[in-house]
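Missing here: one protein chain of the complex. Every other protein chain is in place.
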Amino acid sequence: MIRILIDPAACDAYGYCAELLPEAITLDEWGYPVVDGKPLPPELVDTARRAARDCPRRAITLRERKGGR
Amino acid sequence: MSSTDLWYATRASGLMALILLTLTMVLGITTSTRARARNWPGFAQQEMHRRISMIAVVFLGIHVVTSVLDTFVNISWAAVVIPFTSSYGTFWVGVGAIALDLMIAVFVTSLLRARMRPGTWRALHWLAYLSWPVALAHTFGMGTDSRESWVIVLGIVCVASVAAALAWRLREVSRQASARTAHASVTGVPPKHLVLSARSRAGSRRA
Partner (left out) sequence: MHSLSEAVPTTGRYRLLGHPTDLAGHVATLGPAPLPSGSARGWHEAFVSVLEASGLAGRGGAGFPSAIKLAVAHAAGRGGTIVVNAMEGEPASDKDKLLLIRSPHLVLDGAQLLAAATSAQRVTVCVPAGREQVASAVSLAMAERAAAGCAPVQEVMVRPPDRFVAGEESALVRWVESGRSLPSFRPDKGTPLHIGRKGALVHNAETLAHIAMIARTGPEAFRAHGLVEDPGTSLVTISGAVEHPGVVEVDRGTPLIDIANRATPIGAPQALLVGGYGGSWVDPVHFTTPYASLSLRAIGATAGVGIVIVLGQDACGLVESARVAHYMAGQSAGQCGPCVYGLPAIADDMTRLARGHVDPGLMARLERRLREVDGRGACRHPDGAVNLVRSALGVFAADLADHVGGAACGRGNRPSQLRFPQTKRAA
């Protein structure tokens, strides 16, 4: 199961990730990403990889995790 | 292909490259870290910036290749990258070589972006600010078409676009700096990155 992990210290609220993945990432009132922590549906994984690759601050990583937190 | 065909190809592709590079510059300069706040598709803009730069590179390639293959004037392959070694138009071809070298640096570092530290990448990418005016100088310095009125108009439009983009960017930077100072004085926290004032966030989407 793949989850999105965002490094809050690196994030500079460009908002590209939310633009690419509105199903999984929304922005708070100050423009910072909110991730719900649930595993990504398989059809979104490729787009998530792209968001991680293209984040200008490299704040996004994708985590493989077995089972729930 | 006749020498004349090559010559037209060189000139046309050169002007196309200039237009596309200008567009690339404008898209790059106007990238905002708070694009979202104005309901602007920042990622799409970044993608456009990248894709147009690639098309520009293609035209640049055609421009370089046709100019070397053209037997009417003598420009060697080496002269394309080593400035001021061409026997034809030594100075202005040399200026073009400088612009090309800088653009190669920008292009290659962008391909390798994931492998270098963000600060290093940024510093190298900013060579673009140098390469564009040098390319512009090469275009008008070569003189081939630069006395045509439509080419002059083209040049003015390119310069005006980049100037406008720069003016916008500088204004953004200063607004964000003063918002950052304001935030710091109210809360006592110095934010490490730029801050936008609350008003401009009015358009941001809510979670």
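Per-chain residue numbering starts at 1, and chain names A and B are given in the order in which the chains are listed.
One rule holds for everything that comes next: contacts are C-beta pairs under 8 Å (C-beta built on N, C-alpha and C of every residue); 3 or more make two chains touch, one makes a residue touch a chain.
Remember, predicted model here, so these are calculated numbers, not experimental data.
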On chain B, residues whose C-beta touches the chain left out of the figure: 183, 185-192, 195, 207
Contact set of chain A toward the excluded chain (per top definition): 5, 7-11, 13, 28-32, 34, 63
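One rule holds in what follows: only the chains that are shown with their structure count from here on.
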For chain A paired with chain B, centre-to-centre distance based on mean C-alpha positions, whole Å: 30
Contact set on chain A toward chain B in their complex: 12-16, 18-20, 26-31, 34, 53-54, 56-58
Residue ranges of chain B touching chain A (in the complex, touch as defined): 33-37, 41-44, 46, 114, 118, 193, 201, 204-207
